[in-house]
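Some notes on the structure that comes next.
In this view, the complex is presented without one of its protein chains, the others remaining in place.
Take a look at chain A:
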Amino acid sequence: MLIDGPKQGNVIPDGFNPNYLKVYYGRLFPHADIFKWMSYGNDGRHPACDKSYFGRREFSFTLDNDIYLRFQSFNSESELENSIKEKCPSKIDIGPVYSVDPAKRHAYAQGGDNVFAPVERELIFDIDITDYDDVRYCCSGADVCLECWPLMTVAIKVIDTALRDDFGFDHILWVYSGRRGVHCWVCDGKARRLTNEQRGAIADYFRVYKGNENSNKKVSFPGPLHPFLVRSYTEVLREFFEEKLLLSQNLFSTEERYEKILSMIPDESVTSELRGKWQENRRSSNSKEDINFFRWEQLKNTLQSGKQKVQGLRRCVEEIVFAFTYPRLDMEVSKHRNHLLKAPFCVHPKTGRVCIPIDPKDCEEFDPTTVPTLSELLRELNTGDSRMDVDNEWEKTSLGKSIRFFRSSFLQPLLKSCKEEMESGYKAKIQQTKNSLSW
């Protein structure tokens, strides 16, 4: 490992390997921040603190040789940090807070009533761009580029707004998953205490895209739209579809592509009319105007011309826009409290990129192709100012920006709110005891 090597010949080849990880966990990974986050204010300083809280949280480690260690738990920051440094997991997952320390679970899994059970867990969402493969033509599978990444941006905007305005949540962390998607952690106390049924309800509230290759129409609006969908459409989706996606994905440029859109229109007379126009018009007379834009306008005009009395066509335009742009969530991830999710600031083994937070207010600026990689960070460490304070080596690197953002935008407001909740809960309890003592 060339840490003490000459500054000019800073040769750290790209890639991902256990040696790099060791340095990462040794000098850059923000153990203390993760610990503070997961403690949710139970740092022992307030009389209302629950000292067992952090120790009841499950972590899981994926080790280099694909060995998977579940139900890891730690009683202090140093235990967590030492275990990570020692085991050097290629992936760290965070699970729920259980009723008892996961290490002791076997002592409790007896009898019909399973006393070892999750009691708190963040409300989480996982959006993966491979779920959009049927509507993106630039990439497929694990690839991602700047043409299709905006689909993730749009998903963040729609979901984030709903979580805050509709559900009233405040402490939301969006994280780049390292390769092809984003994760969302909702950390308000109320969110952490939601039951599986309530989580399922929220996931269903967000669900619009239904079906798979066996059904034609994946988005169907039998009636006028709910206010949440109206807002998503007018504030985010329509503009994105008409001004970005149409062009970047060339949605109407070939017969195969426009046929896919035509299959979403349940009316033969409309589709054959449009097909007729497009098959003839290989070169549109308006050659300045982009063909995608032109054909979309034609489609809208035909559908909304008022000639169409057929019920199923009333909201066809919206259905098409939603089918292409509306967020597609992994329902199972959100519904179950015991679902594990990768921790922020892990490094993705296939890309070497760090899972850094994304600012939802600035998500349009996020570029997955410029996210710091492990090898880049190590290079920066080497070339950075060696006089700097050892405690904050990440400040010398591009990771600094992300950690600072994590702290100021998310962690500090969260901890402040936890303390306030703890304080008011404590005061209420004291008052209650006083009341019950009095006659």
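The working rule: a residue touches a chain if its C-beta (ideal position, glycine included) is under 8 Å from a C-beta of that chain, and two chains touch if they have at least 3 such contacts; residues count from 1.
As a convention for this text, contacts and distances are computed from a predicted model.
Peer 1: Would you kindly match the missing chain to its UniProt protein name, picking from "Trifunctional enzyme subunit beta, mitochondrial", "DNA primase large subunit C-terminal domain-containing protein", "L-cysteine desulfhydrase" or "Pyruvate dehydrogenase E1 component subunit alpha"?
Peer 2: So, among "Trifunctional enzyme subunit beta, mitochondrial", "DNA primase large subunit C-terminal domain-containing protein", "L-cysteine desulfhydrase" or "Pyruvate dehydrogenase E1 component subunit alpha", the name matching the hidden chain's UniProt entry is "DNA primase large subunit C-terminal domain-containing protein".
Peer 1: Kindly state which of the options A:F228, A:F293, A:F405 or A:Y426 is in contact with the chain not pictured.
Peer 2: Spelled out, the listed residue whose C-beta touches the missing chain is A:F228.
Peer 1: If the hidden chain were put back, which of A:L80, A:V97 or A:I202 would touch it?
Peer 2: Residue touching the chain left out of view: A:I202.
Peer 1: Considering the whole complex, which of A:D64, A:D134, A:E297 or A:E364 touches the chain not shown?
Peer 2: That would be A:D134, which touches the missing chain.
Peer 1: In the whole complex, what residues of chain A lie against the chain that is missing from view?
Peer 2: Per the touch rule, chain A residues meeting the hidden chain are 66, 109, 112-113, 131, 133-134, 165-169, 190, 194-195, 197-198, 200-202, 204-205, 207, 209-217, 223-230, 328, 330-332.
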